[in-house]
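For this view, one protein chain was removed and the others were kept in their places.
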Amino acid sequence: MKKLTTLMMAGVAASLMVSAANAGSHSKRGADGQLNIIYWQAASILNPYLSGGTKDTHASSMILEPLAKYDEKGGMVASLAEEIPTPENGGVSADLTSITWKLKKGVTWSDGSPFTAADVVFSAEYCMDPTGGCNSISNFNDVKSVEAVDDHTVKITFKVAKPFPYGPFVGATVPIIQKAQFKDCMGAKAPTCTTQNFGPIGTGPFVVTEFKSNDVVVYAANDKYREADKPAFATAIIKGGGEAAAAARSVLETGEFDYAWNLQVEPEILAQMAAKGKGTIVTSFGTSVERLMVQSTNVDPALGDKRGTVEGGPHPFLTDPAVREALSFAIDRQILVDAGYGKAGQVTCNVLPAPAVYASTANDDCKKQDVARANKVLDDAGWAKGSDGIRAKDGVRLSILFQTSTNGVRQGTQALIKQMWKAIGVETELRNISASVFFGGDQSSPDTFQKFFADIEMYTNNFDGTDPEKYMGSWTCNNIPAPSNQWIGNNMPRYCNPEYDALVAEMGKTASIEKRAALAKKMNDMLMQARAMIPLIHRGDVSAHANTIKGVRMNSWDSQLWNVADWTRAK
Amino acid sequence: MADIAQMDDQEIDPNVLVRVDDLHMHFPIYKGILRRQVGAVKAVDGLTFDIRRGETLGLVGESGCGKSTAGRAILRLYDPTSGHVHINGKDIAELSRTELRKIRPQMQMIFQDPQASLNPRMTVGSIVSEPLDEHGIVSGKEKKARVGELLDAVGLNPSFVNRYPHEFSGGQRQRIGIARALALNPEFIVCDEPIAALDVSIQAQVVNLLEDLQSKLGLTYLFISHDLSMVRHIADRVAVMYLGKIMELTSVDKLFKTPKHPYTKALLSAVPVPDPKIEAKRERIILQGDVPNPANPPKGCVFSTRCPIAEDKCFKDAPKWRDLGGDQYVACHLAG
Partner (left out) sequence: MLNYTIRRLLFAIPTLLVISFIIFVILDLAPNDPTGSLPLTIPAEVRAQIREALGLGQPFHIRYVKWLEQFFINEPLNIMEHWWGAPIGDSDSRLRVTSWMSRSPVVDLIVERMPQTLWVVGLSYLVGILIALPIGVISAYKQYSWFDQIGTFVSMVGFSVPTFFTGLLLIVVFSVNLGWLPSIYDTTLKVTDFSSFMAQLRQLAMPVMVLALFNAAQLSRFMRASMLDNLNQDYVRTARAKGMSEKVVLLVHVLRNSLIPVVTVIALGVPQIFGGAIITEQIFKVNGLGQLLILGIENADIPLVQTLTFIFAILIVFFNLIADVVYGMLDPRIRYD
């Protein structure tokens, strides 16, 4: 077990390299006036435990802090903790069942009261209360107890060995909230505490002075913030509303705002705006991959209750590896990137494209379109073109129902793919479903992405933080959505392979970062070679900041505002 | 018409209150994208007649013959295309708007539809008194008294001043319209089918009221109607109009006893007679065809297309306005 711990933490330690000192030189707190940020999706609530929306998490990250954050490279940096606990420094127990965090001393809440271990314990209790509807509860999976060893030490014990014990309190989705403020808001009462949810007291660089839900958040510098000369801005606002192009315009063209988040704008238009020279576009890549899910069960409506389930039988033609291979090689991914994503996308052949240690290169042949190969594979497998130009074999035509959520870029991508597949003799019918229905998980609706009553579906998925274990566990046999589990489960392609399941189980026991990486790559390659999914685009985050703002370090692993305390305005 | 020039030069007979002189009222027709004028509806096409002080001149004709237009053009509620209308010696066709407004009190009009001709949002009192204010005739208490007087004169209870037109019956509304017309002490009133919209039982009351007022106030009427029997009752002289022109003009008695124009004869043949014996023998002259389009009237005599006795010249030359003697005038080649 000792060997296990040592090995495991080697990699983490590497990622702990604290990033270089801040670029901007700080004069003093509040010297740079107001910071204007625009999020075209407005913040609804400032308690990230009650909202999973990125916009809310980011807005609250200026106030609330976790014990450690992820930096722009995916490495962990201590924020409220003294340091990152590792087996080396004794913070993680040798058997990997507990982690002990040492808290920074002398930190106060913005109301002046001291920050202690009791607040950390309380935050865990708050989120783990099953009646509270906490969005981050899965970060506390397998947590047995969270206890305060002393005022500045917290010990989290797990029911099982946790090779990666950084679920609780690392990242903007799991910050520490003040016990004194939230003690009457446990469980079912959580949503009724509007005052608290709209104005949490935090330890971060800013405090809320005014909050209009779904509209605007107004902040002022926290005069109790632990770094005396930070933040550089006296006040800040996050304005919400409108759409991405307008947000981009307000930074890049009119200069009304300093920072704009998530600029999913047509690449050409964005480039034109940026040409005005007022602002800079910044991108970063996390783990988001736009992919095609390939149905392997039969979705014939005649099957009734068995439709789209393993019991319903295999898909009439998508179970043929040749078809899957041809579908993948027929796609020119670069065109999809250029048309819909620009700087916010890059071609990928993996569902697990990042962090770098986990990224496989075994499947890179799909990066280039190869129509000849696609045609040949189909010809060899006996799929011959009929008089209508569509391939068929034994009376089965290659006719695909292709669904995705309603979204301009996705419909553009759909149309392009339809053309590319037509070129190899595959007919495609396109369908789009409102996002709130598609992702909504309403069991009575036949149009959810879990039910997947179509041949191909497209969406983006990713995972929180930097550890892919849970994510890669999505494609095990018992994760197949079915009526028996109320269609809950993330294995949309209904991929089931005992070998893969064994690898997942092995990773749960493996601590060495190299071995974990090797396992993750192997799993990725298995999925890719079976073409359970056809990855298309590694999607990045695109934001823009005014040229006068210094210190922005674009981050896909944590809140984009994770280092807002270090931002300054050039004079 | 040759005698017009002569008439212009004449001193107007002091017995004549209104002299209408070759009055034309043409409504232009526009067509096409650029709305060019492509023609004109000749609603009134050369009227010439006098109305003597204190008399009632009946103006009769079928619907659409231009009688209402003539009435309106005479009071210059329309701007006539050409011609003159002298009232009390002043040519009102030539007056400027301001001058015209000043002499409006002399001439008034009673309209066909008493409902539509009264502003629905004004009380009876303000309808009647509004012109008094405008022309600065009376004000204050005097005005109130005058309104009461006028309502009384037309047989309405003076306490109705604060009611709205819709609260009255059709006959009462027409009385309001009359009171309103009387408010400014006019000399000349154009009655444009004042009873056409009323119940038969009410018609006589209103006509009697008009007659009473005429004798009391010495009014002069131009009584426009398509109802020959009512005209026979009220008018002193009658002008018969067809397609914008007068066909025959004479006293009531002569018109009904010895009509000269074939059109007059046809019209009269349609009037029922109270005596059942005569009524049974009455021969009706049924006119053939439709009234021609006033935008494109027939050449020659306008009536020629429907005239039962028309000859060749009727289709070529327009008949002259002929004096048949005994104050009977006719526009027909063949009458005599």
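When the chains are written out, they are named A and B in that same order, and each has its own residue count from 1.
FYI, a contact is a pair of C-beta atoms (placed from the backbone, for glycine too) under 8 Å apart; a residue touches a chain by one contact, two chains touch by 3 or more.
Here the structure is a predicted model, which is why all the values come from computation and not from measurement.
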Touching residue (missing chain; options A:Phe122, A:Phe206, A:Tyr341 or A:Phe438): A:Phe438
Residue, one of B:Asp13, B:Glu134 or B:Glu311, that touches the chain absent here: B:Glu134
Sole contact to the chain not displayed, among A:Asp111, A:Asp223, A:Glu243 or A:Glu429: A:Glu243
Residue touching the undisplayed chain, where the options are B:Leu23, B:Val41, B:Leu57 or B:Leu75: B:Leu75
Missing-partner contacts on chain A, residue numbers: 38, 42, 44-45, 47, 50-54, 130-135, 137-138, 188, 190-192, 194, 197-198, 210, 212-216, 218, 237, 239-243, 246, 249-250, 253-254, 256-257, 434-442, 444-445, 447, 450, 459-464, 486, 488-490
Positions on chain B contacted by the hidden chain, ascending: 35, 72, 75, 77, 97, 100-102, 104-105, 108-109, 111-113, 116-121, 130-131, 134-135, 164, 166, 177, 180-181, 184
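Note that only the chains that are shown with their structure count from here on.
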Computed distance of Cα centres, chain B from chain A, in Å: 89
